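I am attaching a structure below and will ask some questions about it afterwards.
All protein chains of the complex are present and in place, except for one that has been dropped.
A and B are the chain letters, set down in written order, and residue numbers restart from 1 in every chain.
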Amino acid sequence: MDRREFIKACSVVLLMQAFAGCRRVTLDTSSSMPSLEDFVNEVKMAASRSKPGFDLVQIPMPSALKQSGASPLNRFGMAIDLDACNGCGKCILACMQENNIPLSSKERRAAGQFMHWIEMRGGTPSMCFHCGDAPCEKVCPTGAATHTPDGLSTMMYKRCTGSRFCGANCPVGARKFNYDDAVKEGLSRRFNSEVPLRSKGVMEKCSLCLQRLQDHKYSHMAQFPGNEWRGTGVETACAGACPKHAIIFGNWLDPASPLVKAAKRKNIYAPAEVAALDPSVVYLRGNR
Amino acid sequence: MYRIPICIGMVLLLLGAAAFGVSLWDGPAAWHTDMRTLWGTPIALFVLWIGLAHAGTLISAIFLALGFPLDRRTSMIAELSTLCSLVVAAMFPLLHLGIIENFYMVVPFLDARGNFANMRSPLVWDCCSIAVYAIASSIFFVTHLLSEKRESLKKMVRPMSWLLFPLVLWVHTVVSLDFAVTFVPEWRGAFFPLYFICGAIYSGLALVIILLMAEHCRVRLLEKLMLALSWVMAAFWLWEFMLKGTFSFEVVFLGAIVPQLLWLRPIRDNSFVIMLVAVSAILSLGLERYVLVTPSEYNVANAFGWVDMGLVVFSLGLFVTLFFMLRVRLRKPLEGDDVVMGELSVQDEESASPVKGELSNNFHLLRLPLLVGFLAMLLYVLWAVSVFPDPMTSLSVANIVPLCLPLLVLVAMVVLCARPFWLVLNRRTKYAFVALMGVAGVLAGMFWAGGSSVAAPGAVSVQELATFKPAEKVWEARCASCHGKDGLFNEKFVREFYPVPQKLSLERLDSLGTDSLVSVIMHGRINMNAYGDRLTEEDARGLVLYMRLLAGEGR
Partner (left out) sequence: MKYLVAGFLALLCGFFLADLVFRQKMPELQPMAQIPFDHSLHGDSIGLDCSHCHGGSHFQSRAHMPSKKDCLDCHRLPLTEKPGIEKLDSLLALSGEFPWNHKNILPEHVVFHHGLHYAAGVQCSDCHRPLDGADYRGGLARGKPYSMQMCVDCHARKTFGEKDFKPAAVYCGACHR
């Protein structure tokens, strides 16, 4: 056999091996829809494996964003009242239903990697803190992670290329990567027709229920053109589901917002990792 | 010739191909990741190979620029290893992506939708620097390859090496910034750029030493340099240990202790042992990159799955196959007429590099390209700062600075070598040039168009405000076609087709009363349609109130 033939033979084997590698995965795909009970069970499982809590440090009340172009009227945020929260995990389930979050595959579950946007940390829920000075947005190469003038850290999934740089640069690990094609593997269920499903290979995270804010804002602006919109009356799915009313959604720049009213009565804390990054989501503890 | 290395490379490539296929298909789920490790093996391999890629340009360009004596064949081998390592290195960031076909979104140019890559991200700097580095070192390699017979190209080699010198250092600085700008405690430190550059040069030297062994040749200068760099790396590891209190025994042992064997004369004289030392240096750096990218897992053996191992093997196999096949293919132009290898003798050195004499000449050659490059860079910076549509993500000039040098070097390089190259090209290569331009155009067009979005399959419901159905809008939608927007009939429609409705007046509204009006709206009367199935009673009451308003205005 001369060299040319040898190389040819090797190339053929190479191609076949690469294809063999590809095929392994396509064979075991089933697409069934998980039941609500599956979601409940997964939330229970995740809550039972609560990660260690944060070191909380006291911070002043969030004020308007410092970036140019930020809205002087709105900065949406959330507060989690640690005195009221008992760690029941209902917020996680509500979040999954609102945002069509898929179940995690078996291997991911074993590694403790859940897709949940809300996680239990030391018995209290934690999600993306929507830092005003968000480190994840700075390193996103494509500009898929951006800030809205209203203070939300948003993800544009169609623009995401899955470099996972944002995930590596999130101090609290709030970003979740879609390792699996949840729809194909029957892990996904579309509870809410308003929220598109994310494809395999993109990063996702808490959006502060962006869709609810958008709907409310546009209806309001159509109804009262020229009238200022402050997001009065909107709440996130987790806030709505909390039986103890421990999660309070609102507008930090609106004195009439329930969020500001609650935060004025209590001390405001944030995890030490993000305290210097101007978080919009905070913890409340102890009456002032 | 080189049949054994090619066979070894092929076998490794075949073994690794399955792992590569799985990674390609399965995406990042294929290799090891965990709670803190979002990146994993491909990025470790990328950093390693991009480091190995530095050897060629370093040895060739920097030694040439500084006037060190090295013969042509050694430099060519080193440059060829750079090109092959770059090919290997470029595969891994692509493999690493969650959605590989979206890679073009990282390129910092506008597309038709007004999307722009986020130039604040080190990854964008990274992508651009490496692309420019690949183009520049290919041009350099080809120039060097063809320069043997052609005087016009020979003149270009030296100025080109000056352009490459800063670029090669720049590239690895930018790669290190991928890590240094993040929040991961293990990755922080201002020493990272220097640390990465030294590591890159160290491993690159080791690679070239091994490749020269395959040529049955040794270059003492490189071995000395490697030994010196092992001390530099040891210093960095000590520094890191003092800062963070962690170090990996395997890395330090293989990278800093084993190379000290070179102090012993019998070992120094044995080429096989030298090769082993070089392998240990590369292994150390590879391990070090892996430990770095996988911060949570110090126990490398536990984390390493078969796919991870397969990717390592694949990269090795690809490099070896690629390198030796090109080596065989380019045997004639690579080796040229001289059979001498290694360092030139002292006399040769003096005749070969009269540094001062050539300096001004080279400088003249570089003046115009540098000027053009600088202008192009300036234009790009101005354009990029002005083009941003959204003030929330606006750029500062500091974000673009990392792209300036690569851009300058790229433009200067093209301007420098365009003319001499054009004169050298024959008809076939000119056709190839036209074809290449066509392909570039297609790629740019694809990038610009950005693909077509697909309409939603089902209806996307949008939550309307619950309270939201103002009477005015309902009137306009349901009543205005006959009764007129202002309550005074729609003349065009009513007069032509329907009998004229009753006139709207407050007296009439009062005499009929709200309830009976609501009932008319809901159930209809004579020519008036029934709207009971399309409006709620509440809507109807709102309409009656609105009618009163209209009647009042009519007065």
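Of note:
What we mean here is this: contacts are C-beta pairs under 8 Å (C-beta built on N, C-alpha and C of every residue); 3 or more make two chains touch, one makes a residue touch a chain.
Everything quoted here is computed from the prediction, not taken from an experiment.
In the complete assembly, the contact with the undisplayed chain comes from A:Met221, out of A:Ala9, A:Met45 or A:Met221. Only one residue in the set B:Val397, B:Ala440, B:Val500 or B:Leu545 touches the chain that does not appear here, and it is B:Ala440.
Hidden from this view is one chain, which touches chain B at 112-114, 389-390, 392-393, 430-431, 433-446, 448-460, 462, 464, 468-470, 473, 476-478, 480-481, 485, 490-493, 496-498, 529, 533-534.
Remark: the residues of chain A touching the chain excluded from display are 143, 146-150, 152, 154, 156-159, 194-196, 207, 210-211, 214-215, 218-219, 221-223, 225.
What we mean here is this: only the chains that are shown with their structure count from here on.
Inter-chain centre distance (chain A to chain B, centres taken as mean C-alpha positions): 26 Å.
Considering their complex, residues 3, 6-7, 10, 13-14, 17-22, 24-26, 67-70, 107-108, 111-113, 135, 137-143, 146-149, 158-165, 167-171, 173, 177-180, 193-194, 196, 199-203, 212, 215-216, 219-220, 223, 273 of chain A touch chain B. Note for the complex: chain B touches chain A at residues 3, 6-7, 10, 13-14, 17-22, 24-29, 33-36, 38-39, 96-99, 102-103, 105-106, 115-118, 120-124, 127, 178, 181-184, 325, 390-394, 453, 456, 458-465, 468, 470.
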